[in-house]
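If you scroll down you'll find the structure; I have some questions about it.
Only one protein chain is missing from this complex, and each of the others stays in its spot.
Right, chain A next:
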């Protein structure tokens, strides 16, 4: 992708020089830095005082050089990129997005065919930042997803070879998402399963919030390294917070006020959606703080339970989406039972067993009293051994 004619962020120019040339005021720039600092400071264990943080970020970001970015789209639905394109909440975000050198991206780039492949080859040979959407299907030697006649796995490996940092954007790139759900017909895996020798930043979600993606990029540009990650490689500043803890409906959860159906009175009152299958208590994402589509809303606020899409294997583990607990098929009955049905049945069986057994004990006691004991031979009547005694009893 060529630099924009109206003076984009040219290579070698610092971010500060570029912003000055574009007429962005220092106030606007510091506002952006403060916002990002607040975003990072939300969960990351950084020293308090986001003012100092914002200044530090302004200093670092000012000195950042324009990075080259390869944005691969593998086995996916392009939803993540759609989400990223809605990261337009301020001019700075837009400039950042426009002005990174997005050298290769299937959806947005102008070149096609051999020209596009050539761009990718050139960009991959330079130091660059690699963003990946979509999973890597390993089944059938990668035949399920090929671009330019090569498999997704090969593309990824080639693009990752000289990458300074790798970011897996979206649940597909993290672990495979819906494609990787049981039975995983295409053998889809995430980026971290293919690139095992380097850390991969997982920006979770199906799709992730656009601001999370830009914030991670900003962090990388500002600090030159990836942000602190949690146990499954997600940036802690975004995924260290539980939706449940910052949920606008939390008060009705604590009060025990729940919507039971989507159209009942409690749902109209805006009560907690926990009983409608909301996975907020088990989901770590900044949805409740950053919200979606330029901070407009997010599912729980809009009246839909959280599906838990930022958690691993949510399609297998968070289902059924609209039930509080998973049910399971009872072998032999084929009925999908819930834990409570099974539990009540077990307790009933136990109490019933106790009743039956106590009745049997009473009967057995009475019988034992009545029962004919084992009789023994009598020497005084001439019995000699068991055989004759049995004969005696027969006659």
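Heads up, the rule we're going with is that a residue touches a chain if its C-beta (ideal position, glycine included) is under 8 Å from a C-beta of that chain, and two chains touch if they have at least 3 such contacts; residues count from 1.
Keep in mind that, in the parts below, contacts and distances are computed from a predicted model.
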| item | value |
| --- | --- |
| Omitted chain, identified by the protein name its UniProt record gives, among "Alpha/beta hydrolase", "ABC transporter substrate-binding protein", "Cytochrome b/b6 domain-containing protein" or "Chemotaxis protein CheA" | "Cytochrome b/b6 domain-containing protein" |
| Hidden-chain contact residue, picked from the options A:143, A:185 or A:342 | A:342 |
| Of A:56, A:291 or A:313, the residue in touch with the unshown chain | A:313 |
| Hidden-chain contact residue, picked from the options A:143, A:255 or A:329 | A:255 |
| Interface residues of chain A (partner: the chain not displayed) | 45, 230-232, 236, 240, 242, 245, 251, 253-258, 260, 275, 279, 281-282, 284, 308, 311-313, 316-318, 324-326, 328, 339-340, 342-344, 346-347, 349-351, 353-354, 357-358, 360-361, 363-365, 368, 372-385, 392 |
